[in-house]
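Okay, so here's the structure we're looking at.
Note that this complex is displayed minus one protein chain, with the remaining chains in position.
Now for subunit A:
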Amino acid sequence: MANSKTGVQRPLSPHLQVYRFTTTMLMSIVHRITGGALYFGILLLVGWLLAAASGPEAFDMAQGFFGSWFGILVLLGFSWTLIHHAIGGIRHLVWDTGAGLGPKGREAWGLGTIIGSVVITAALWIGAFVFGLI
């Protein structure tokens, strides 16, 4: 313990810096960060709904914000965060059954999460652009 008053330097358990970097480690960290971001990101949804509940003026302002370049940037980040956390959630549900934990399986799930989230987010936005939504 850092606050130990015994004056004896006791050995500490190894922490982050001594471990070799792995995909599963990165995915675990990103899953927690994306979850924490979504914790506040949902304020965007509730704010948007409150604007719609308040009336046309407030809703037009909210739509104007989300349609601006800054709003689109925020939504781009929000969508990737949500999709990454969702795929990470699938990965964890699969791992909870005991499947996919072997050396190849866990690596594939880790890489699949990051690649899948980027590809799906890109497809979503390209689709939205092609269909004239943005």
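In the analysis below, a contact is a pair of C-beta atoms (placed from the backbone, for glycine too) under 8 Å apart; a residue touches a chain by one contact, two chains touch by 3 or more; residues count from 1.
Keep this in mind: contacts and distances are computed from a predicted model.
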Subject >> Candidate names "Transcriptional regulator", "Cation transporter", "Acyl carrier protein" or "Succinate dehydrogenase hydrophobic membrane anchor subunit"; UniProt protein name, chain not shown >> reply: "Succinate dehydrogenase hydrophobic membrane anchor subunit"
Original post:
Touching the left-out chain: which of A:L26, A:A52 or A:A99?
Top reply: A:A52
Original post:
In the full complex, which residues of subunit A touch the absent chain?
Top reply: 32, 35-36, 38-39, 42-43, 45-46, 49-50, 52-53, 55-56, 59-60, 63, 66-67, 75, 79, 82, 86, 89-90, 92-93, 96, 124, 128, 133-134
